[in-house]
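Before I ask anything, here is the structure I am working with.
The complex appears here minus one protein chain, its other protein chains still in place.
All chains are identified by letter, namely A and B, in their written order; residue positions are counted from 1 within each chain.
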Amino acid sequence: MTQAQETVFEQDTVDKARAIMARYPQARSALLPMLHLVQSVEGYVSQAGIRFCAGQLDLTEAEVSAVATFYTMYKRRPCGEHLVSVCTNTLCAALGGDAIYAKLKDHLKVGHEETAGEPGTPGSITLEHAECLAACDLGPVLQVNYEFYDNQTPDTALELVKALQNGEKPAPTRGAPLTDFKQAELQLAGFFEGRDADLDGPSAAAETLRGARLAQEKGWDAPAMPENAEFPPIPEKK
Amino acid sequence: MANPLTPVLTKRWTEPRSWTIETYERTDGYTALRKALKAHPDQLIQQCKDSGLRGRGGAGFPTGMKWGFIPQGDGKPHYLVINADEGEPGTCKDIPLMMADPHSLIEGIIITSYAIRANFAAIYVRGEVLHCIRRLNAAVREAYAKGYLGRNILDSGFDLDVVVHAGAGAYICGEETALLDSLEGRRGQPRLKPPFPATAGLYAAPTVVNNVETIASVPFIVNGGADWFREMGRERSPGPKIFSLSGHVTRPGQYEAPMGTTLRELLDMAGGMKDGIPLKFWTPGGSSTPLFTAEHLDVPLDFEGAAEAGSMLGTTALQIFNETVSVPWAVMKWTEFYKHESCGKCTPCREGTYWLVQILQRMVRGEGTAGDIDTLLDVCDNILGRSFCALGDGAVSPITSGIKYFKDEFLALCDQNSKALAGANA
Partner (left out) sequence: MTIAPDKSTEIVVPEGHVKLVIDGLEVVAPKGELLIRTAERLGIVIPRFCDHPLLDPAGACRQCLVEVEMGGRPMPKPQASCTMTVADGMVVKTQLTSPVADKAQQGVMELLLINHPLDCPICDKGGECPLQNQALAHGRTDSRFHEHKRTFPKPIPISTQVLLDRERCVLCQRCTRFSAQIAGDPFIELLERGSQQQVGVAEEKPFQSYFSGNTIQICPVGALTSAAYRFRARPFDLVSTPSVCEHCSSGCAERTDWRRGKVQRKLAGDDPEVNEEWICDKGRFAFRYATSDDRFTRPMVRDAASGELRESSWTEALQIAAAGLAEARDAFGVGVLTGGRLTVEDAYAYSKFARIALRTNDIDFRARPHSQEELEFLTSHVVGTSPENGVTFKGIEAAPAALLVAFEPEEEAPIVFLRLRKAARNKKTKVFHLGQFTSPAVEKTFGTLLACVPGGEPAALNALPEHASDVVDELSKPGAVILVGERAAEIPGAFTAVAKLAERTGAKVAWIPRRAGERGALAVGATPNLLPGGRLVSDAAARTEVERTWGVEEGSIPAKPGRDTNGILMALANGELDGLVVGGVDPFDLPDPELAEQALSAAAFVVSLELRPSAVTAHANVVLPIAPAVEKSGSYLNWEGRRREFGTTLEGTGALPDCRVLDTLGVEMDADLFTQTPAAAAADLARLGDNVADASAPNVAAPLLSPPKDGQAVLATWRRLIDNGSMQDGEPHLAGTARPVVAKVSAATAEHLGVELGGEITVSTVRGSVTLPVEADDLPDGVVWVPTNSGDVKVRNLAAGHGSVVKVTGGKA
């Protein structure tokens, strides 16, 4: 067991785990990012990953398991190269999200949190239906490795997934150029070194800017601010 | 009278590379911070109180009052935690804000931390929004590099560290005490209150938890003053608000308008209902706020207006559904969501959502009976106000409001069933 753990999590991961712990006033706060970190190594949270986190944070494995099993983003089985998450919450579903999910399920011949292809190999895809992804004005949405593909239809989604299977990486509507699930997890753990270019990935869809642009067109603005708004006096202590 | 749209928070979004510190500084960014650091912290708290700013995360608690609850001179560290766990179905305002203009949030964080005497702040962002997390992290790095964060900020003697913390997929972490537990590396289950976060929050120390939109408003209030802020919106719900229109509208998107704007006004700006198909039902502020119908087009959307009309303002996430959508189906879908997201801590929410989903699924399959509607309502009654936190209350909103306005649709599903039964008996 100890041997296996050592081979899975190398010094680099240990260093990163320690770096996460150093971000917080109390080390245990590092657990969620650290679980993202182990997921970036193995493509899921394995028992070895739980043991690793427990060891780093001086927790019991039960305590780490309690946390790891609570959150949906921690996967219990190895994921594919890409994780495709289709929003099937009410609004997206009404706009076509359910149909998208059904189409992808059909095509990949997998169910929720199942993987088409050998996990981790190029073109392998883990499919899931997701709850609201906070992009409702752009629905139906789906995500690949947590980058947004907005205003999807069953056909565009199918095309996207086929491209992924072929090793292509179509750019997201909003987000950075696509990498893979493990790389995304590393970033969720807070490690962005050498990825500055990602920042310029698009973010503002037409929908996002609708109000602001309409206001510009119409010349509507918030009331003008006074030249020098003063602070109220220091309130007296009660 | 303010304009129909009052872009304040959303104004910078149209700038090229709006997320960079260069753009931010060019457009008056970090001027409020310089001003605030020269003021006494208590003046900032008072100004926030005077502005009437209310929490934009859904509950509408007066922000200045929340800051004022933090005990001062208690010798304990204080913390500011930003609730960026945007997950309420329909809600999609904070993520675009943080992607487009992360520095407005960071500037708000620094000012707020200075006001409440916190030297550590965390932004708890839901994990599924990687691009947003990326932009926030970069913005924090930029702010450190420019001396807006770290030791002795702008020579004020004030220190602040900010960490961007990615969640891991749990709607309940939007509940502030669950968020704190999650931020401490635990299961995101709500805590007992009291003690409230203001006295025992993060690491059992006094903590303010505020929503993204709330804190991003702070620099504008500092620069514009309380009176300026109150020029928008209504007496008890002042200020601008980002209304997120989604669903069957011609031009869905983010519209920043004064508090109290009506859906009719917003729909006008958004080009009306998509393809002209009439409005059937909508949520004023996410799925946890009871449904409205076409009757409610003129309800002023502020905290009081929505409440008086029998719902809640919530997050002003206007999910708009036209006549093609079945209410029982929509209610079932939402209930499935609440069941999936129930944390499991308390009996009513855990077991109640488990039960409700099964009844609704059965009804939608056409296997329901009129008695099921009574059972639904009674189970909702046994959840509402009985569960540990507000998730349970939110879970029953779509059901009770759906049945209130569209009982016929539920009954119609049962009619099919009785016919089938009659046929089977024949």
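Simple rule for what comes next: a residue touches a chain if its C-beta (ideal position, glycine included) is under 8 Å from a C-beta of that chain, and two chains touch if they have at least 3 such contacts.
Computed from a predicted structure; not experimentally measured.
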item: Residue among B:284, B:348 or B:394 touching the omitted chain; value: B:348
item: Touch with the omitted chain, as defined above, among B:359, B:373, B:399 or B:414; value: B:359
item: Hidden-chain contact residue, picked from the options B:40, B:117, B:386 or B:407; value: B:386
item: Missing-partner contacts on subunit A, residue numbers; value: 2, 47, 50, 59-66, 69-71
item: For subunit B, residues in touch with the removed chain; value: 170, 187, 192, 339-348, 350-355, 358-359, 362, 375, 378-379, 381-382, 385-388
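In the analysis below, only the chains that are shown with their structure count from here on.
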item: Residue ranges of subunit A touching subunit B (in the complex, touch as defined); value: 23-26, 28-33, 35-36, 57, 66-67, 70-74, 85, 88-91, 93-95, 130-139, 143, 145-148, 172, 174-176, 184, 187-190, 192, 195-196, 198-201, 203-204, 206-216, 218, 220-223, 225-226, 229-235
item: Contacting residues of subunit B [partner subunit A, same complex]; value: 2-8, 10-11, 13-14, 17-19, 39-40, 42-47, 50, 77, 86-92, 94-96, 99-100, 120, 126-131, 133-135, 137-138, 163-171, 182-188, 203, 220, 222-228, 231-232, 240, 242-248, 251-257, 269-270, 287, 317, 319, 321, 325, 330, 333-334, 337, 340-341, 343
